[in-house]
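All protein chains but one are shown at their positions in the complex.
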């Protein structure tokens, strides 16, 4: 059993406190995320997903409560060094990460993170190359300016920039936004591969199909609070709760539920089209078998 | 009857050595919804911009509602076509919602006393009237996109072009916008040209055009194109949900009807078996 | 949505001053600064101070807000006043050391100087806390209009200003996002001296300018699609309307000025 990678206790966060514009983005969050799993974080726009993840990466200082990542624990009074420690364990790929590229070449940009961690030029270069290779980024483009790449390639460089710091935990904020179906598929395969290599993955997403297909655990936020924490199966099984949080089940699940309403007996909620087809076939075969 | 006719159009961006569009001929039927689909970089946006004279046509001819699209008729063409873009942030010009809707009216020199009514009406059509005084920073992406739609509705165009206008929204907001468009098409008789790389969005429309590397690969009724799995897979487009299901069932030896079925029809068919 | 970025120092209290025409407030603010130059006696200074106090009360904005305006310049005020105090001559001399002296004239002059600072800073604050950024821009646009006759492209400048205002919050949150993303890659912005810190902003600024350029391209196309042409006349939706309360306020200011000059001449 892997020990919990992240533990969040009584966490609250207020933007611009003590001003007329103070805004409580998170209140009283309690969560545990297991190591080497894929956790999906979902919720309506403005529910606090990005805020929570920035706290986990030590980019914001909690107003209340604590966050423990591995052996590091931070509270509102922790020192700057503690928050920096947090950042060493956690890698954060922001939404549209390609818009943060700045260096003159791909390799320089990927080396930026490792160099900031205090690595030598050589070690940083080695790390950068390793990260790019893992993303199967073409070797002949290493010296190219990152601004002369296609959208999909730019996104890979940006992700490599985070991977090169070798974090144990990787947070991805809507990594597939703006990509065409092919690009989306490739990126999710990459995420799956990183997970298999032993990384703990946290995936912020609006795509329920991705949740159903890839996540071990789902955390649903609603108005800055945890509205659900459990398996995708549990979440999608309870329609009334889903509605209350303002979410819609993936198409396969909705389809199966409608079939059930029509009297077709489906035993297991399908999490993807394959499972749905199988369920339908089971029912059909059962019926034809019965008919004989 | 086609309200937009594109005849033999090619286009090469200045400084580029390959044509982005290559001898395109296609037409968009009046009061129908046509979706252009194709992978990233296939030339969809370029085609849409040519139709609205946002870039000048270099070869071929485009006719919009009887008016030739050229430098001389830019004003007319812009009057007939309303254009909504992908990024809700980068088309919100006004400092408040009502100012943004007013922007187009100001450009078309609509007198001030007529503006108020038209702004109100347009905001009402997209259910944003109560947000008239809000600033863009106080709106969600979906709300901004509604304001963009109101901005063009106030100009009373005949044709609406949506260049991936929902791709940056969350699924709920996306669904709402598609519902809104369906309503507008039926109630006001707009011709809609939508661009998407997601075939799931094409199911809302009447016709589909497939673009690949600057060429038209297929065009026709939505139901015909989306059920043609060979075609869709050849251009790496992915299938809409019900078609995916049909394909899987067929592979497992359960054949389903050849015609296109939406979710409801599919459920009907399955439960009647 | 809670995403309202704090930017200027506007305080929404909807007081009578808030509701005045921004053009008027603008002119009054500058006129008051000019009046301050004429205040060189006890009575005139008291009169202007009194007027200012009434403005402050009417604005319904807390005194703390006004005080913070003065506080930021405290250091400059103190040094300037001390120089005035030690280097002025005239009247009774209380203390002398080489070329430094404290005289009665020096004391009075430095008190007037402190008051001048306080009055000018505070009247500026009154304008800013009671007028939204949007109103300020509208006022500037209107006040700029006469420049048309000397061929200044007033319409384009007004469009530039309005687009800039619209995108300030967007750019602000973009700056925050880019900074956070670079911090997530191990950057520490708070270390180092002035120049080292400035240098650390390079990985923030390059993405910011590049994305702004792309944004400008998209925005220009979107504006063109809606019929915008920088060289053509446009009608205008947002107009400032002069109300009767503005006329009364204007009359009041005239009265205040007359009293000031009367105090100067009579006493």
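A, B and C are the chain letters, set down in written order, and residue numbers restart from 1 in every chain.
The definition used in the following text is that contacts are C-beta pairs under 8 Å (C-beta built on N, C-alpha and C of every residue); 3 or more make two chains touch, one makes a residue touch a chain.
Following the convention adopted for this analysis, contacts and distances are computed from a predicted model.
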{"item": "Candidate names \"Pimeloyl-CoA dehydrogenase small subunit\", \"Na+/H+ antiporter subunit C\", \"ECF transporter S component\" or \"Branched-chain amino acid transport system permease protein\"; UniProt protein name, chain not shown", "value": "\"ECF transporter S component\""}
{"item": "Hidden partner chain, touching residue among C:44, C:103 or C:128", "value": "C:128"}
{"item": "Sole residue of B:56, B:189 or B:257 that reaches the chain not shown, by the stated touch rule", "value": "B:56"}
{"item": "Residues in chain C touching the chain absent from view", "value": "7-10, 29-30, 33, 69, 72, 74-76, 79-80, 83-84, 113, 116-117, 120-121, 123-125, 127-129, 133, 136-137, 140, 156-157, 159-161, 163-165, 167-168, 170-172, 175, 194-195, 197-199, 201-202, 205-206, 208-210, 212-213, 215-217, 219-220, 223-224, 228-231"}
{"item": "Residues of chain A (touch criterion as defined above) contacting the omitted chain", "value": "102, 104, 145, 147"}
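Please note the rule applied: only the chains that are shown with their structure count from here on.
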{"item": "Where chain A and chain C overlap in contact partners, by chain label", "value": "B"}
{"item": "Greatest separation from chain A - chain, by CA centre", "value": "C"}
{"item": "Chain B-chain C separation of Cα centroids, rounded to whole Å", "value": "45"}
{"item": "Centre-to-centre distance between chain B and chain A (centres being mean Cα positions), rounded to whole Å", "value": "31"}
{"item": "Residues of chain C whose C-beta touches two or more other chains", "value": "1, 3-5"}
{"item": "For chain B, residues contacting two or more additional chains", "value": "140"}
{"item": "List of chain C residues in touch with chain B within their complex", "value": "1, 3-5, 134, 137, 162-163, 165-166, 169-170, 215, 218-219, 221-229, 232-239"}
{"item": "Of chain C, residues touching chain A in the complex", "value": "1-6, 11-12, 177-178, 180-188, 190, 202-203, 206-207, 210-211"}
{"item": "Residue ranges of chain A touching chain B (in the complex, touch as defined)", "value": "44-46, 150-152, 177-183, 206-208, 246, 248, 251-252, 255, 258-259, 262-264, 273-274, 276-278, 280-281, 284, 287"}
